[in-house]
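One protein chain omitted, others in place.
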Amino acid sequence: MLLKLEHVCKSYPKTETAVLWDVSLCVQSGEMVALTGESGSGKSTLLHLMGGLDTADSGSVEVQGTDMTRLNDGGRAALRRGVVGVIFQQFNLIPSLTAGANIDFQARLAGRFDPDLARTLADRLGLQDHLQKYPEQLSGGQQQRVAIARTLAARPQLVLADEPTGNLDEASADTVFALLCELVADFGAGLVLVTHSERLASRLTRRLNLRAGQLT
Amino acid sequence: MTWVILSALLRHWWRNPLQLFTLLAGLGLGTGLWTGVQAINAEARASYDAGAASLDQGGIAQLTAQNGVIDQSTYIALRRAGWIVSPIIEGKLGDVTLIGIDPLTAPRGFGASFGQDGADLAAFLTGAGQIFAAQETLPLLPETGAARLIANDIAAYTAVTDIGLAQQLLDRRDQIDRLLVAADQPLTQRPLQVVAPHLTMTQTTASNDVGRLTDSFHLNLTAFGLLSFVVGLFIVQGAIGLAFEQRRQMVRTLRALGAPMRRLIILIAIELSLLGLVAGAIGVAIGYFIAAALIGDVAATLRGLYGAEVSGTMTLRPSWLFSGMAMALGGTAMAAGGALWSLARMPLLASGQPRAWVIARNRKGLFFMSAGLLALSGALAIWGQGLILGFLMLGALLIGAALGLPPLLAAALQLGARFARRPLVQWFWADSYQQLPGLSLALMALMLAMSANVGVSTMVSSFRLTFTGFLDQRLASELYISASDDAQAQAIMDTVADRVRVILPILSTDQTIADLPATVYGARDDATYRDNWQFLQSVDGVWDILARGQGVLINEQLFRRAGLDLGSMVTVTSDLTLPVLGIYGDYGNPVGQVILTQSLFQRQFPTVTALRFGLRLDASQVAPLRAMLRDDLGVAETAMIDQAAIKSLSLSVFERTFAVTSALNILTLTVAGFAMLMSLLTLAAMRLPQLAPVWALGLTRRRLAVLELVRALVLAALTGALALPLGLALAWALLAVVNVEAFGWRLPMYLFPIDYLRLGGLALIAAGLAALWPAWRLSKMPPVTLLGVFRNER
Partner (left out) sequence: MNVRVLCLLLWMPWQAMAQGFAGLGMTAGDFDQPQLGNMLTFPADHGAHPSYRIEWWYLTANLTGPDGTAYGVQWTLFRSALAPVEGQGWQSPQLWMGHAAVTTPDAHFIAERLARGGIGQAGVTVAPFAAWIDDWALQGPDFSTLRMTASGVNFAYDLGLRANGPLVLHGQGGYSVKSGAGQASYYYSQPFFDVAGTLTLPSGQVAVTGQAWLDHEWSSQPLAQDQTGWDWFSLSFETGEKMMGFVLRGDQDYTAATWINADGTAEAMPDGAFVAQSLDRHSVASHEVPTKWRVQLPMRGLDVIVSALNPDTWMATSVPYWEGPVTISCSHRGVGYLEMTGYDQ
């Protein structure tokens, strides 16, 4: 089992109601899951828990059989480097590195850098002419594609994407989304994608809907 | 992984050279200011020591003859009787004082070092001989056939040679002026009274009244050192804080991509240490040049103090080199420690947007911290004892006040906003308010620099006013003479009686007063005293009561240490107890003093006779009288003190102190101005989202730039307004607390409003210059850059 959440609860200080309440779910390798729900339903929080960016108050979050709630910061960081790749809604590129260096960065960090793969990814994402540019010189769509390439270059087994196309116009969003799905499929990885676009959600293999912190 | 993270961190500086420059320059300048002052301090201290230990024989006991000259056979007789003594002869060779020594017997530790290379004892002792003197002095020496060699640590107008050659050149064969007595003497030796009954032993002490003046110069430099340390610390804090803020987002991204927090923090610490080292090295170099530029003034000051030429060149001293690096690294560690701590606790998902400085944001916390420190400072001022606590109090005062600056400025800006009517003015106040956190540290540094300047200038100026007044009072007589014995005293009295207006005998004896060591003086009732003496406190008609023998005067030291107030009874001897009539300032004296009338003194201490006299005469007659006393009565030059000479010496000390002080003033302000420039430059980029809408609403870039400039000036003016009371508090602390603890006397504080205005003007100029470049950049900013704000906005 690639990802298994059991009875996960999460609440934030100064809020009375829980953000997530008794959430349990599984994701298999090769599965592409859409996570939908209204704003504030807890989608992003759930995704953050899956990526070890945040910790659950109770319950367990297992990635490849490792319970992340039992890991310390270093252990969760190692999991992010090795197994999980997160693509943010904000592009989160490192501004002082070129697009090419950004793509290579996470793979280098994980110690799995493969120049051919990075080049292939850049080509398929149409970035080959922009590798020497700095993030500030790229358009929003280009930046998001760099972020996707960066995540996939590290060959994660689980890709978590938080509205990766939220900042793009419909046409670019479709292109980027299609590319993401295609690449994840090629890698045989699992994908959990947060979106509130019905159109995109419907194109994935499975769909989970959150409402007020609970799966429906 | 380590390398990948480190290179990403370092790439940040590559892409943002201005930020790197800001960091290095901030750290470097803070360190440089501190190092420079330290270097001057170390150099000055070393020079004092050289001056004191030079051929001054400070601290070495001496044997002198009553008639001034010791026969060489007496020297040999003493040596053969087991006395470890060393001969010195001294005389004028043209304009130069030639000192002859015997290197084989000179006591350990005596004598300036001379002759760096090629020292050749044979050449020094035999043949045509060698004469050592400072470079400037050498040309003044007449041609004697002796080799003339440079030794820059010998006092100006002084030359050192072998005693044999000196006797020859001075035409004083077999004569010696005095014998230095080694500290360690053999177990068996024949008594001095038997071997050389006509010689008297005197223990010279390293400090004398004029020498104490150097302490004031020291205190001045030390205070400046401390202040520059605090100013430097704030600038370093600002630079480091900025470096962290600029990279918060990057740190967050790195963590999200799987870089472990612990490793990240260690790497940032290493990176900053490296930068700290580089900046420290730059700072030490800057400090070196600051010091080298100012050391000429310091050397001149010391020349004034000792009439001695100390080398005007710098030597690299490990002490300030080390303290400079410690300042850079320690300052970095202090600043980075807090920032790393907050970084470590920053939730991974917190906003990565720069938040300006956390420290400056928490206004309420700052306010309480400031209030606490100021309260501590006040408590220390009231109840603290000792010099360390005095400086601690200064530190608490400065930092407390600095931390209080942001809340006070914020209040002032909010007040401005409340009274603003026009929308643009309203926006101006509100925007300034919003910008405040980012500028806080630079403004704190500016305030500290200003108040340091106000404080130290006030101290030095007060010192000068007080001291010159004191000198006028104490050195009222034109010439002071010390006789070696009663016979010479009588001879002097007889000789000068019809050549001077008044002879004021100085009768004194050491007594224990109120369990403290003190000197009791007998003073003749004379207009000289009545006209010139000023009291810190006195009863009415003090001189008349004193003349009737119904009271005494005491100095401030006794007043403070023994707690004797006006009217307190002072037991002078077991059968003489009199009330205190007046308390006078006695700057530079370590022990207490009591003054009685001459008649009362003579009745109490009938065996004490006057060996010292003050002579009142026309200033023009001083030089001939001196010459006559020297030639006819054999009074040593050192036994005659010319009032005018001492006064001009003292004044030149102050002039020099001023020169150094004002140079440091401008320097600290420059550094503070630079810190402000760096902050403004950094903020300029962050502020685009705030400026762009205003621009879009129809304000020209030029107008915006002018407003930026005005804002800097307004903030600087507000800061300056707050710096003035802080500076005055600082001056008060230096004069009334630190000085009392250090020297035992309190200096009255004088105010110098014109100086403060000038300083305020300088601060405004510094702030204006700092704001000029960012403002100019704004006025020239391409519209597309401003538009980018809208394009990028999510």
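Should a chain be cited, it is by its letter among A and B, assigned in written order, with residues numbered from 1 in that chain.
Criterion: contacts are C-beta pairs under 8 Å (C-beta built on N, C-alpha and C of every residue); 3 or more make two chains touch, one makes a residue touch a chain.
Given the structure is predicted, the values throughout are model-derived calculations rather than measurements.
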item: Chains shown that the absent chain touches, full complex; value: B
item: Hidden partner chain, touching residue among B:Gly68, B:Gly91 or B:Gly164; value: B:Gly164
item: From B:Leu6, B:Ala61, B:Leu93 or B:Ala106, residue that would touch the chain that is not displayed; value: B:Ala106
item: Given B:Gly82, B:Gly386 or B:Pro725, the one touching the chain that is not displayed; value: B:Gly82
item: Residues from chain B at the interface with the omitted partner, ascending; value: 72-73, 76, 79-82, 84, 101-106, 108, 110-111, 113-116, 119, 121-122, 124-126, 162-165, 167, 173-174, 184-189
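Definition applied: only the chains that are shown with their structure count from here on.
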item: Separation of chain A from chain B, taking each centre as the mean of its C-alpha atoms, in whole Å; value: 63
item: Contacting residues of chain A [partner chain B, same complex]; value: 48, 51, 53-54, 73-74, 77-82, 86, 88, 90, 92-97, 101, 105-106, 108-111, 134, 150, 167
item: Parts of chain B lying in touch with chain A, wherever the complex brings them together; value: 1, 4-5, 8, 11-12, 14-16, 249-250, 252-263, 348-349, 794
